[in-house]
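Every protein chain except one is present and positioned as in the full complex.
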Amino acid sequence: MKDFWLGLRAIVIKDIVVELRAKQVLPTMIVLGMLIVFILRMASESSSTSAGAPVMGAAALWIAFLFSGLLAQERSFAAEQQNGCIDGLLLAPLDPGTIYLAKLVANVVMLSIFELIVVPIGLISFDLHVGGRWPQLLAVLLLGNLGISSVGTLFSAAVQLTRTRGSLLSIVVLVILMPMLIPASFALLVLFGAMPEQVGGTGSLAFVGSFRAALGYLLAFDAVFVVACWLLFPVVIQE
Amino acid sequence: MHETMAENRLTGPALNVCSVSKTFVARPVLRGVDLAVPGGQAVCLCGVNGAGKSTLLRIVAGLLHADRGTAAIHGFDIRKQAEAAKRKLGVVSHASMVYPELTVGENLNFAARLHGLADRTSRIEELLTLTELAPYRHDRAAILSRGLLQRLAIARALLHRPVVLLADEPFTGLDTGATERLLAIFDRFVRDGGAILMTTHDTRLGLRCCRRVAVLDKGVLVLDAMTDEIEPDRFCTDYLSYARSMS
Partner (left out) sequence: MRRLLFALAIGLLMVSTYLGLTTGQIAPVQRNILYAHVPNAVCALLCFVVLLIASIGYLGNGRQGWDLVAIASAEAGFVFATILNATGMIFSRAEWNIWWTPSPRLVSSAILWFLYAVYLILRVSLPGSRHRNARICAVFGIIAFLDVPLVFISARFLPDIHRPNFSFDSGWQTAALMLGMAGTVLLAGGLIWLRTSLLHSNLKLEEELFP
């Protein structure tokens, strides 16, 4: 058990140190995120009602997270391809699931750094105010982060050798995460003041029902997918 | 604690390959290969490209699953008792398994943590001395020459005191000095009781380094003999025909 934590910590720290020194992916992620926010802000320029801003803002943020998240996840295993480092990890007396969890933590950290920078930029661009609900916003961002990273980490290991690596990873991760986007959007819209806390009627967002339900869905989604991906990772990593 | 338990378990060879077979799509790459290497012996595995040498090594290391057969390191099955087996196994290949952004010391530190070594610092010092890498301790791996990189790979492989060393084309791209250094390290490893299974295209070097030689041809071991029993010149000129003539 002690070995588990030692190994986990070692890989997480190694991943972060390597990325901080390589200085490749994190800047790209942040610039991509900012570009997405900027482009969508320009696209919604014509919207005269201020009611449009929260919707576009929420959309911009989730799209930015998804695509920048994909960059981070692709990196996490691409970095292991050079010099055959992935073999070094597999030759260690570690359960392959530990490698998954370590990569997951590293990806969550990277995406969190990204969120800390891009979310304020998004809020400012779309003139959104969260008021006193910062803790809730952080919770939603963290849960979304975990969901995106869990699926992305698993499949980035799977698509490593392909030519169309990035785009293949994108479609796989996006399709699996589609159901998560509904409660995620709901949660953000409530926080941005565009929706009341409880909603009835028909429509996908109404299906979620309330902010608490949205958080519940995100939590359930994360729990199920982290466990499922962790269990299936050894299958994917094996040659 | 681990060491004594492991010692007690070992009654057979340090490395034991039993009837390993592997087929890729419709192509059989290994067909029932048996190889037992006792401690204190180095085996040189020769064969043309595609004969299955690297595949066999990868199966023994647990990086690839065999279709049939087993491989055991120090008595531990590489699949069923993977963790215990990997603790006893060191691997050197033509890929260095080293992170370019980390320094030499950091790479070794990482490897030590992966293996859960208790005496990390002293062990790293030992290996830096053994491989004469101490002056480069704070240099990033990206700027190391091929020879230095190989030394780092060896240090990484020996860090956790393995009893079996797998070396896949370890002399590729090394100059004379680096080659001699590597030979010395292998020599010492074998004298200390370790077992080595190496593959190389340079048959002269292989014969010099190893006490036993085996030839793999189309997935089958066609020759498995002690080095002093074979004729080195005939062997080095064309080991395949030599092997066929012997069987």
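Order of writing sets the labels: A and B. Residues in every chain begin at 1.
We adopt the following convention: a residue touches a chain if its C-beta (ideal position, glycine included) is under 8 Å from a C-beta of that chain, and two chains touch if they have at least 3 such contacts.
Owing to the predicted nature of the structure, the values given are computational and were not obtained by experimental measurement.
Enquirer: Please identify which of the visible chains the hidden chain touches across the whole complex.
Expert: A, B
Enquirer: Among A:35, A:116 or A:235, which one is in touch with the chain left out?
Expert: A:235
Enquirer: Check each of A:34, A:130, A:168 or A:194 against the chain that is not shown and name the one that touches it.
Expert: A:168
Enquirer: What does the interface between chain B and the hidden chain look like in terms of residue numbers?
Expert: 24-26
Enquirer: Just checking the interface: what residues of chain A touch the absent partner chain?
Expert: Within chain A, the residues that touch the unshown chain are 151, 154-155, 158-159, 161-164, 168, 171-172, 175-176, 178-179, 182, 201-204, 206-207, 224-225, 228-229, 232, 235-236, 238-239.
Just so we're on the same page, only the chains that are shown with their structure count from here on.
Enquirer: Between chain A and chain B, what is the separation of their C-alpha centroids in Å?
Expert: That pair's centroid distance is 40 Å.
Enquirer: Can you tell me which positions in chain B touch chain A when the two form their complex?
Expert: Of all residues in chain B, those touching chain A are 58, 61-65, 82-84, 86-87, 89, 91, 93, 95-102, 106, 110-111, 113-116, 156.
Enquirer: Which residues of chain A touch chain B in the complex?
Expert: 2-3, 6-7, 9-11, 14, 17-18, 21-22, 79, 82-85, 87-95, 238-239
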